[in-house]
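Removed: one protein chain of the complex. Kept in place: all other protein chains.
Labels A and B are assigned to the chains in the order they are written; within every chain, residues are numbered from 1.
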Amino acid sequence: MNSIALQGGFTDAAVQSAHAFRASLEAMARPGTLQTVAGATPPAPLSAAAGALLLTLCDGTTPVHLAGAHDCAAVRDWITFHCGAPLVCAEDASFALGSWAALQPVNRFAIGLPDYPDRAATLIVEMDQLEPQGARLTGPGIAAEARLSLPETAAFRANRALFPLGFDCFFTCDNRVAGLPRSTIVEDC
Amino acid sequence: MYVAVKGGERAIDNAHAWLAEERRGDPAVADLSLAQIREQLALAVNRVMAEGSLYDPDLAALAIKQSRGDLIEAIFLIRAYRTTLPRLGASRPVETAQMAVIRRISATFKDLPGGQVLGPTFDYTHRLLDFKLAADGEVLPAATAPADMADVPHVTGFLNRDGLIEQQPTGNAVPPDLTREPMELPADRALRLQAITRGDEGFILSMAYSTQRGYGRTHAFVGELRIGTVAVEMDIPELGFAVNIGEVELTECETVNQFKGSKTEPPQFTRGYGLVFGQTERKAIAMSLVDRSLRWAELGEDYTGAPAQDEEFVLMHADNVQATGFLEHIKLPHYVDFQSELELVRRLRAEVFAAQEAAE
Partner (left out) sequence: MTAQAPLQTPRQIWIGLLARAKPQRLAELFPDLPPHELLRAPEIGAVMVRGRIGGSGQPFNLGEMTVTRCALRLASGAVGHGHVQGRDKDHARRAAVLDALMQGDQADALRASVLEVLQAEETARRATRAAKAAATRVEFFTMVRGEDQ
């Protein structure tokens, strides 16, 4: 394994992963808000935020799917060394990582079972831009409404219609992350 | 139903402080070290590792000390601790054929290659209390004899060569793990073995005994019982090869069971299997009997309604941490449940009395 792959993990795993976990929790609990996560310096094209999420949420029991440009040797080795997560096809993934275009079609991903809605995939969508503007978000965790620069809205409306099944999303850009759980109602505006 | 009850904090703190003092016992008596527990109460340590499902003799010794020797409480402590550990991976299946055996006996073959090795066993002791141990007993070193360090072959291999025992399906399928996914029934044999090896020794023993007394009889002989250490190997992705990460002591039991044959299988011997952490031979033998008993369906045997044939009964009641948790929770405050029961009984009584009055 290339020595690049062995670098860029948390230097103080207990503290840094706790902070990153808190940020991911806030992001999912308050859809549309932007949280900052730090501590990971993963190889390109992984963003620092996506790297920190992987270090925090993934291990040997969470199969990861890499889509598009993210499916490269540097990222594969980095995840294998730092997370130990098996790399799998889209259908078997607990977590999927890539740009929105690369993750298409998103109806490949697990949406959970009626008995176990938690057995659904979480998509980590790498964005060029991530701003609190654009599509209107309402629903649990949002007082009135929130805005988020989503890549589209139709896919998230279709996903919302599956509730309580459906996938959940993190959007990442640099060191920022926003969450979009399956419970959020997304509208164009 | 559970009710938040405030208060009693000072009482709880004081109870814990007293517990600590009682745990220590008479301060005039020397404190017990973890090394003493690990070395001198090794079979208690082994049981805690087996049922706590975590191989770490020092931690098991600590749990035994903390629990004042209550082994189920110690097992509970180990189970709680293991949930805090990240799972680094899974080992390659250990090769018990390459075990460095300290004990190896067969009840089916007298003269077997590798021989009958008794090891440090209680079997031929007279079960008379040894009062020398109450004094400070000097221990003489055990006798030695020239040894070859060759691997000791499995006894069932000899039967296998003649086709007298059922074939064992081989492979490398990833087994289900009940510590990661809730157990779903029907369970396959791999999942059953995981549940039994971490199950309560007393429960598994009683289930096995019930088959011997006729509740799902399986006519078991101990084909082989062996105790010893095996190497644990794991594939390390960053290295690109497997390495030896340590060694564990295991007890393995293979039973050879009579089988009259079925529609699809000729008469032949069948197998039961037990493999347990540490030197735990009662558990390993019991495990292999219960394993064999639960295989009735795949072998085309009749279900006689025996408890040891009932997978749901065995697997859902084998875990002593689950059992004790549910059992002991009924001592915790149930004031509101009981209040509603009380009101119900009062109302029913009032109705009965009213009906009686009306009748008179």
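The rule we apply is simple: a contact is a pair of C-beta atoms (placed from the backbone, for glycine too) under 8 Å apart; a residue touches a chain by one contact, two chains touch by 3 or more.
Note that the coordinates shown come from a computational prediction; the quantities given were computed from them, not determined experimentally.
Every shown chain that the unseen chain touches in the whole complex is listed here: A, B. Checked against the hidden chain, the listed residues B:Gly7, B:Pro27 or B:Pro169 yield one contact partner: B:Pro169.
Screening B:Ala15, B:Leu43, B:Ala80 or B:Ala97 for touch with the missing chain picks out B:Ala97.
The missing chain, though absent from the display, is touched by one residue of A:Gly9, A:Gly112 or A:Gly179; that residue is A:Gly9. Along chain A, the points of touch with the absent chain fall at residues 3, 6-7, 9, 11-13, 81-82. Panel shows chain B; residues 49-50, 53-56, 58-59, 82, 85-98, 100-103, 110-111, 115-120, 142-147, 149, 151, 154, 156, 168-179, 189-191, 193-194, 197-198, 230-234, 236, 238-239, 241-248, 250, 252, 254, 271, 273, 275, 277 of it touch the chain omitted from the view.
The rule is simple: only the chains that are shown with their structure count from here on.
With centres defined as mean CA coordinates, chain B is found 40 Å away from chain A.
Residues of chain A that touch chain B in their complex: 1, 5-6, 59-61, 80-81, 84. Of all residues in chain B, only 86-90, 180, 237-240 touch chain A in the complex they form.
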